[in-house]
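As you look at this complex, bear in mind that one protein chain is not there, while each of the others sits in place.
Entry: chain A
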Amino acid sequence: MNPLSATAVGKRYRTRWALRECSFAVPEGKVVALVGPNGAGKSTLLRMAAGLVRPTTGELRTFDTPTDGRTHPDVSFLAQDRPLYRDLTVRELTRACAAMNDRWSADRVREVLGLLAGVDRDAKVDTLSAGARTQVAIAMALGRLPRLLLLDEPLSDLDPLARDETLRIIMTEVADRGTTVVVSSHLLSDLREVCDHLLLVDGGRVQVDGDIEEVLAEHRVLVGPVADESAVGGTLISATRTGRQSTLLLRGAGRAPEGWAGTEPDLESLVMGYLRASRERRLR
């Protein structure tokens, strides 16, 4: 059973489609990087998975149950604006969250807050740094003992130390409980070290979905003479060309033909290739 799956999901706001024909399945226990530029549809997708937004077309399921306007009990969602009751102290907030959730582990929250060195339990949430506020919000999300954790841009506006601490809290959760995590960012570099599955969204559509190592192994970067591209096999994703030389990103290219050099792309250049192609399609 997949913690999260989508079948031809679309979402229209008035006349604009935020998402179209999105189909994918998130395997259990994976850490999924949901990557795409601003406005790609990442937040809409996560809000839909949390049951806060209804799809216009298609169906989204969490633990095999359609997300019909409600959050599945095994799902925790942290929105991008990290909504917290800012006038409460951390201690009061913890109590309020305990009262609002049917399933709640005070021990788990204490454990996660215990990993945070600099957070004063009697400080008002409002007075905390951006990093501490994010970490407290994640601690609350983990108090629900989720099996699927959805995090919308949890690392934006954090300094490098807070970013590392935040990722460590999330990775500790994965190590302790095998939780499936979907974490979004417009910066791939934030997530490269910690994710094992890539969901690349742009222009409202899923561009890449798969295990990162498998995805990389499927692709080749071929460099060769611009005059002789006919010998190259596979599906062309994107290309950059100078007067003489072509650099091609291909899926399923097989062996490099005579006169061409082939390498496996790194994750950055793969993502850049897909984003460039997606932008060109939109501008056409």
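Please note the rule applied: a residue touches a chain if its C-beta (ideal position, glycine included) is under 8 Å from a C-beta of that chain, and two chains touch if they have at least 3 such contacts; residues count from 1.
We adopt the following convention: contacts and distances are computed from a predicted model.
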Record-based protein name (UniProt) of the chain missing from this complex, from "FtsW/RodA/SpoVE family cell cycle protein", "Membrane protein", "Transcriptional regulator, GntR family" or "Peptide/nickel transport system permease protein": "Transcriptional regulator, GntR family"
Touch with the omitted chain, as defined above, among A:138, A:167 or A:221: A:167
Listed residues A:79, A:123, A:145 or A:194, member touching the removed chain: A:194
Sole residue of A:11, A:30 or A:144 that reaches the chain not shown, by the stated touch rule: A:30
Those residues of chain A which, in the complete complex, touch the missing chain: 29-31, 164, 167-168, 171-172, 174-176, 193-196, 213, 266
